[in-house]
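Each remark here refers to the structure printed beneath this line.
One chain of protein is taken out of this complex; the other chains stay put.
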Amino acid sequence: MNTEFIIEAAKAIQQSILANEHTLESLDRAIGDGDHYINMKRGANVIVEIEAELAPLKPSEALNKIGIKLLSTIGGASGPLLASFFISMAKVLESQAHENQGLKENGDESTLKIATAFAAGVQAIIQRGKANLGEKTMLDVLIPVSNQFVLLTTQNCDIKLICATLIHTAEQGMLATKDLIATKGRAAGLGERAIGHIDPGAKSCQLMIEAVCKLSLKELNG
Amino acid sequence: MNTEFIIEAAKAIQQSILANEHTLESLDRAIGDGDHYINMKRGANVIVEIEAELAPLKPSEALNKIGIKLLSTIGGASGPLLASFFISMAKVLESQAHENQGLKENGDESTLKIATAFAAGVQAIIQRGKANLGEKTMLDVLIPVSNQFVLLTTQNCDIKLICATLIHTAEQGMLATKDLIATKGRAAGLGERAIGHIDPGAKSCQLMIEAVCKLSLKELNG
Amino acid sequence: MKKFINKIDNILIESLSGFATAHSDLVTLHLDPNFLTRKNKAQNKVAVISGGGSGHEPLHAGYIGYGMLDAACPGHVFTSPTPDQMLMAAEAVHADKGILFIVKNYAGDVMNFEMAAEMLPFESATVLTSDDCAVINSTYTTGRRGVAGTVIVEKCVGSLAETGADLQTCKALGDKVNNRTASIGIALTSCTVPAAGRPTFDIGDTELEMGVGIHGEPGRRRETMREADELVRDCVDAILADFKARDLDTANNSEALLLINGFGATPLMELYLIYNTAAKLFSQHSIQISRSLVGNYTTALDMAGASVTLCLLDDEIKRHWDSPVHTAALRHER
Partner (left out) sequence: MKKFINKIDNILIESLSGFATAHSDLVTLHLDPNFLTRKNKAQNKVAVISGGGSGHEPLHAGYIGYGMLDAACPGHVFTSPTPDQMLMAAEAVHADKGILFIVKNYAGDVMNFEMAAEMLPFESATVLTSDDCAVINSTYTTGRRGVAGTVIVEKCVGSLAETGADLQTCKALGDKVNNRTASIGIALTSCTVPAAGRPTFDIGDTELEMGVGIHGEPGRRRETMREADELVRDCVDAILADFKARDLDTANNSEALLLINGFGATPLMELYLIYNTAAKLFSQHSIQISRSLVGNYTTALDMAGASVTLCLLDDEIKRHWDSPVHTAALRHER
């Protein structure tokens, strides 16, 4: 993973968010306050806008900048959570050497580093939001994905397989939120009425993971 | 015209107003503020409610009481105008002798008195509202009816013919307001946009005249 | 129609009772006939009484109190009150210097207040407010409608009356404020009169009524929805044209009060946005906005929409606008 990849990933995420306007908006209208799409769009747009500022940076610096930019751009519940994710991920990468080697180079160690950093990011979300698995939040996507990611990389799995698996794991986590009662976030007030609706934050995280994994697959294949 | 007839007329008017809810409301919604039906209903109901108080009174006293009651009940533009009508009508009757002879007795003099009193009532509306013929108000019904009424009674016309004629005159006056621009009342602000709409006050006056004339005809025939 | 009401016939009394209870330090409610008076009867001053159809809250009862009205007579929704209300109100608040009626210029209000004035055992005078410049062709009119500018008239006249000024002096100030004021409103939706149960007018999802009256009366024209800046520009232009037509000099850095009034269902966020544009446009015409009021001050039930009112200030008007007032809807002590 190099900075070029991060910039491409930002664009892929932006495209995916914009393409899912209706879905994201409807989900947050159903069990939230209807602004999740707008918040995510604002965030996605801003990280694409700062491309030129990101380009000269190391990956850890780029991720940190993304986190700080998201913190002052998104707002709402998703803002500080996603910001914490990127800032923590950056911290872990920064504290390790050689992080300029990317997925493209198919270095197992590098992939493990990314998985570790990802896990640290998810941990930051858990700490900030005081939520955990099964509370009908973005964590129902992020925690399984993070666990799977670390597991597969420690098992030296093929990156293509990892990507394909994570796409699947994210989707399952996202779908699973449908049958949950929310105990964190805005939907927590709804009780049983939240059942039957997918959590908007889980959906957008699933979309982002899918976008980044597909980008990796494309680059590996292309 | 005796007090019994006045009470019956009040009931006939009430019925006619209530039966025309939709028409009156729609007309005032189109070129006014939509309350004319409610105002007229409030007025019609109250004069029927005070039947017991009216019954022992002389016709002039009954009409005066109706006027005063309408003044404190209807409000809006139609309230003081209709109140002025009845109070002035009462004054003229009071200032004349023998007013206890009614239409029923077919006394020409009595009918003339009524016509004169009616004309005085219309005059009071003109004075109070500073409007005249052709300004798209209730006067476009009341002035022609009043003129016709006086003319026919001075010509010693048959009361049945008078009633039938006045019903017709009222209707024509009411319909004529359709093509007028309003220069008085709430529709005065509309300019050309008032064209094509019948004036609500003209409509309710036409209904009242029709109701009273039909009642006379029924009593004469029955 | 969805509203917080019980029986339609009781809305007015229940609402007035709530108002009088919530503001029992300021007003006393009298029923049958209905009117409200200041809690503590003022002495030796012109008694200022207003009134009109209900549905424009906080107008008029919300302006009862020190520095503004002595009494208000609420009619049925959108229907002028009746002379007995004004007579009883005058009886209650008369304080030896006569009665000044402030009446919005509608046929019904004018006639009912006129009849009251004729029957009144006290000296009286009337200020007719007619600030609505929506209706242009005056050959069609019995005069302009009284709308949100009425609040400014009531505030200034109320302030002057507090100083012990006599009836004609109070009336003169009221007339002056009215003459120096112009308003125009825009409706995005209709209001619904409770007793009617359905909207007063039909209006499409992309339409607006330019120049609407505060009872939902039609205005200058029906148009397609546009950007706020354009709509506000039309309002500002209408007001400036009206001043010009009435030979009111707005050049030379005139000071003015800008009132952005909500009709009931338009949020403050939008009213302040309108204010922002209107203030800029007026200043481009070298009118300096030195006083401001933004909020729901003269409403039209649940209508979405707003009106722009400009009042050209002079030292006297400014002094009376700034003076202390203590009412339910307008309050400041210095």
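Labels for the chains are A, B and C, by order of writing; each one numbers its residues from 1.
The working rule: a contact is a pair of C-beta atoms (placed from the backbone, for glycine too) under 8 Å apart; a residue touches a chain by one contact, two chains touch by 3 or more.
Keep in mind it's a predicted model, so treat the numbers as computed, not measured.
J.: Wait, the hidden chain, what does it touch out of the ones we have here?
T.: When the full complex is considered, the omitted chain touches A, C.
J.: Tell me which of C:E118, C:D205 or C:D247 is the one touching the absent chain.
T.: C:D205
J.: If I consider the whole complex, including the chain that's not displayed, which of A:L27, A:I74, A:I114 or A:I209 touches that chain?
T.: Going through A:L27, A:I74, A:I114 or A:I209 one by one, A:I74 is the residue touching the chain not shown.
J.: Tell me, which residues in chain C touch the chain that this view leaves out?
T.: Answer for chain C: residues 2-6, 11, 14-19, 21-23, 54-55, 57-58, 62, 188-189, 205-206, 208, 225, 227-229, 231-232, 258, 264-277, 279, 289, 292, 294, 296, 299, 301-302, 304, 306, 331-334 touch the chain left out.
J.: Kindly note down the residues of chain A that lie in touch with the hidden chain.
T.: Missing-chain contacts on chain A: residues 25, 29, 31-35, 37-39, 42, 71-81, 83-84, 128-130, 181-186, 188-191, 193.
Keep this in mind: only the chains that are shown with their structure count from here on.
J.: Which integer distance in Å separates the CA centroid of chain A from that of chain C?
T.: 55
J.: Calculate how many whole Å lie between the centre of chain A and the centre of chain B, each centre taken as the average of the chain's C-alpha atoms.
T.: Taking the average C-alpha coordinate of chain A and of chain B, the gap between them is 77 Å.
J.: Taking the mean of the CA coordinates per chain, how far is chain B from chain C in Å?
T.: Centre separation, chain B to chain C: 33 Å.
J.: Touching at least two other chains at once: which residues of chain A meet that condition?
T.: None at all.
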